[in-house]
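Just below is one structure, and these are the notes that go with it.
Only one protein chain is missing from this complex, and each of the others stays in its spot.
Let's look at chain A:
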C-alpha cells in the first residue's frame, strides 16, 4: 500500500489505530462513508481536526442502520451531546465497538446504554417495554407486553430491585454465547 493520502496525518492515523479496532485502510474507508453522508458538511481534509458533526437524521439513513429498530438509540449512545449528532471520532467509535473484534465487555456496556432508553443507568420496566415494542412492531397487546417484561426482569434480576442493573445485564450476556456475533454491524 503506502499511497499518500491527505485526509489525516500519520500521527492521527496511528492514534485512531491505537484507540479503535480498525486498521488504517478501514479508517480511511470510514471517512469516505462519513463524507458521503454529508458531502457539503464534512471536509476531506481532517488534518487540523475540524469540529464537524453530522446530524442524527442523516446517520440513521445509512444502509447499515436504516432497518435497525434501535438505530436512534445506537447513535444517541455514542454521541457526546446526547442528541445523536456524531463527529467523526464518535462515528468511528461507534463502528469500532460494533465491529467483530471488540470484546464482549465493551459491547455489553454499550448494549446496556442502548437499551436504557431513559438513561437512568438501569433497564427498568419502561425500557423493556419500549424495547419490546420496537422489536415486535407493537403487535402485542399491552397485557402481553407487561407479562413478557415482568418475566424478563424476574429471570435476569439478581439483586431483587425489580430493575436490571448493569451487573445483572452483564451476567445475562455472559451466559448468552451468541451475543458477540449478533451485536455486530458490518461496515
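As a convention for this text, a contact is a pair of C-beta atoms (placed from the backbone, for glycine too) under 8 Å apart; a residue touches a chain by one contact, two chains touch by 3 or more; residues count from 1.
What we mean here is this: contacts and distances are computed from a predicted model.
Look at the chain that isn't drawn here: its UniProt entry, checked against "Transmembrane channel-like protein", "AP-2 complex subunit alpha", "Histidine-containing phosphotransfer protein" or "Signal peptidase subunit 3", names it "Transmembrane channel-like protein". Per the touch definition above, the residue from A:54, A:75 or A:98 contacting the chain not shown is A:98. Interface note: of A:7, A:37, A:52 or A:140, the residue touching the hidden chain in the full complex is A:140. The residue touching the chain not shown here, chosen from A:30, A:54, A:75 or A:173, is A:173.
Annotation for chain A: contacts to the undisplayed chain at residues 1, 15, 17-21, 23-26, 63-64, 66-70, 78, 80, 82, 89-90, 92-93, 96, 98, 103, 105-106, 109-111, 115, 118-124, 128, 131-132, 135-137, 139-140, 144, 147-149, 151-153, 155-156, 158-161, 163, 165-167, 169, 172-179, 181-186.
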